[in-house]
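Every protein chain of the complex appears in place save one, which is left out.
Showing subunit A:
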Amino acid sequence: MEDMYHMDRAMTGTQDIKISARDVNVYYGEKHAIKNVSVEIADKTVTAFIGPSGCGKSTFLRCINRMNDTIDIARVTGNILIDGEDITDPRVDPVQLRAKVGMVFQKPNPFPKSIYDNVAYGPKIHGMSRNKTDLDEIVERALRRGAIWEEVKDRLHEPGTGLSGGQQQRLCIARAVATEPEVLLMDEPCSALDPIATAQVEELIDELRQNYSVVIVTHSMQQAARVSQKTAFFHLGDMVEYGETDKIFTNPEDPRTESYISGRIG
């Protein structure tokens, strides 16, 4: 399985830059959580952020859809460009941005509603469907992309919270892709899942790469190695190293990266 990914990765060479962050700093009150991070994330690629707990990888991820805005004490400086547009510009409405940049969270968090309503909610509030048939189609497409359609097609009106953990997470992925985002952010999407569910979600992430730019934060280096083409290593708020996943894992340049990967820190 791993070999296949490696081959894939070799084929996907140069791509367009989707997200470009320049000198991003994040402060939580007094705490300087992200220090001068600049990174360019390619389109139709899986980019993994790895690093020890508290290193700021999730914080940086949450900058990309401005989820940090919802935290009162958080302050973000620097620029993040998506398709050349600066999303930190005050003219940008984070609500509009988040329709374009979907997010999947650490713990599966389906709404306590039916499976159908979970997926249909995003398209509904963004006015993506004209009628019920449209909406049905959107929901089916999203659930298929979330690789969960076959399992739930007969019980679309049962509560989403009744599914197993892995199914819930795939439902959340389906919910995120239902709004047709261009970027998909995943904050440790498998940390609450068992190995089998993790494998299913990882497989799904690889498929999603066809359509989206996927950024995934993970604690598991094996996972980063399995699913990503590019990897960024964060340590104490700094982005220490960023490059091809293969290179990071086999031949890291920075001694800190090497010691993390070999298990000496973290």
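Here is the rule we use: a residue touches a chain if its C-beta (ideal position, glycine included) is under 8 Å from a C-beta of that chain, and two chains touch if they have at least 3 such contacts; residues count from 1.
Going forward, contacts and distances are computed from a predicted model.
> UniProt protein name for the omitted subunit, picking from "Phosphate transport system permease protein PstA", "Na+/H+ antiporter subunit", "Aspartyl/glutamyl-tRNA(Asn/Gln) amidotransferase subunit B" or "Cytochrome d ubiquinol oxidase subunit II"?
"Phosphate transport system permease protein PstA"
> From the list A:A21, A:A176 or A:M221, pick the residue that touches the absent chain.
Counting the whole complex, the residue in contact with the absent chain is A:A176.
> Which candidate, A:C55, A:A74 or A:M103, sits in contact with the chain we can't see?
Of the candidates A:C55, A:A74 or A:M103, A:M103 is in touch with the missing chain.
> If the missing chain were put back, which residues of subunit A would it touch?
Given the touch definition above, subunit A has residues 65, 67, 70, 72, 95-100, 102-105, 107, 109-112, 121-122, 125-126, 161, 172, 175-176, 178-179 touching the missing chain.
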